[in-house]
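These notes are about the structure you will find just below.
Showing chain A:
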Amino acid sequence: MSTAIALRGIRKTYGKNTALDGLELDVAEGEFFCLLGPSGAGKTTTLKTVAGLEQPDAGTVELDGKDMRGVEPYDRGVAMCFESYALYPHKSAYDNLASPLRSPRHRLPAAQARERIGEIAELLGISALLDRPVGRLSNGQRQRVALGRVLVRPARAFLLDEPLSHLDAKLRQQMRAELKAIGAVQRTTTLYVTHDSVEALALGDRIGVIRDGRLVQTGTREEIWYRPSDTEVARAFGRPRINLLPGVVTQDGGFRSADGTIELPVGAQAAPGTDVLIGLRPRDITLHGPGHELTGTVYVTEVLGRSVEVTVRLGEQQVSLVAPRSDTTGLRPDDPVRLSVRPENLLLFEADRPERPGRRIETR
Partner candidate 1 sequence: MDMHVPDRRRFLALTAAAAATPLLAACGAGFGGDDNKSDGSAADDVTGSFDWKREKGTTVKALLNKHPYTDALIADLKSFTEKTGIKVEYDVFPEDNYFDKLTVDLSSGRASYDVFMLGAYMVWQYGPPGWLEDLGPWMRNSSATGAEWDQADFFPNLLQADQWSLKAGAPLGQGGQYALPWGWETNVVAYNTDVFTKLGLKPAETFDELRELSGTIKRKAPGAGFDGMYGIAVRGSRSWATIHPGFMTMYARNGLRDFTVQGGKLTPAMNTPEAVAFTEDWAGMVKQGGPPSWTSYTWYQCSSDLGAKKAGMLFDADTAAYFQAVEGASPASGKIAFHPGPKGPDGSLATNMWIWSLGMNAKSKKKSASWLFLQWATGKEHLLKSAITHNHIDPVRKSIADDAAYKNKMKNLPGFIETFETVVDQTKIQFTPQAQFFDATTSWAAALQEIYGGQGAESVLDGLAGDLADKVG
Partner candidate 2 sequence: MTLRKRLSGWLADAALILYFVFALFPIAWMVILSLKPTNQLFSTYFSFSPTLDGYRTVLGDSEGIPFVRFFVNSLVVSLGAVALSLLVGLPAAYASARWRFKGSENLMFTLLSFRFAPELTVIIPLFVLYQKLGLFDTYVGMVWVLQLVTLPLIVWIMRSYFADLTPELEQAALLDGYSRKQAFFKVAIPLVKPGIAAVSLLAFIFAWNNFVFPLILTSNEAQTVTVGALSFLGGDRPKYNLTAAAALVSVVPPLLLALTIQRYLVRGLSFGAVKS
């Protein structure tokens, strides 16, 4: 697999604000790559830099191995879906979809264009809306038109900027499933930007986590899930959030919580006495399963459909876990409980510091 999109040491500043700070990124041919990060992390800037809409202050953008410096956006052959949709408000849905097909670079004969637009509209379920002016479409409909404008034309890469963010939860879930199923998307290299980790996990062949203009971690969803590079990445994925308990590394490489109530053998590859955080994902803690055992008392329970979130007090700390409903019947606040966690599911991090989140420490 060759590299379709490559960013090398991209720097971009707006006045005093640094948007991208030496960003490195590789997206393979045909890959669906999700860029995940909070707002302001530089996601949109990354997309626009790839598209040639923003000029990087330093670094290079390569598409299919060719340096794109000085190449105008319309010559880069990429299609982009903007977070704001950027539909032409003075035109109908049809004309918006037809816009690329009427441009000098992607021109199709009118009849052929009509056919192509019909297909795409069909695919996105907007056939009935084509004559409407954009101003009279709902957000969801606009979203689809915007997506349609990207799909209607051939492109060497799709750049999608939070294309599902303005949709309500149900529609978003539905679209998420549909998007992956679209043939064009399956075939074409796609760089997809989102702030929603669920979306990233569901869609991305690979995921890049961006923070403060840098890529902190790239990998498959398993790599991101099981080997998060630091506490921030760990916190970004999974709901309820990962439990992070403070403590120190003991003489034998184990973990002891700050109040001494929890001790777990983890085989930390760090000097004894180092301040660390131990990470336990709520879904990795069981009430009666195998693994290390911890005892505590129930603090509060909250029903989440078929499973239940239980918050347990362990000494001065609290951890949450998600258990099947059947396992939790009869649990009342202040009831004593015994929790277990498998050693391979334990994650160990350096303690967070003001200037950066704690990095993961290898365990044996």
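For anyone wondering why these and not others, all candidates are chains of the complex that A comes from, given by their letters.
Here is the rule we use: a contact is a pair of C-beta atoms (placed from the backbone, for glycine too) under 8 Å apart; a residue touches a chain by one contact, two chains touch by 3 or more; residues count from 1.
All figures in this text were calculated on a predicted structure; none of them were measured in a lab.
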Pick from 1 or 2, the complex member that touches chain A: 2
Residue numbers on chain A that touch candidate 2, as the complex places them: 48, 51-53, 72-74, 78-80, 82, 84, 86-90, 99-100, 103-106, 149, 153
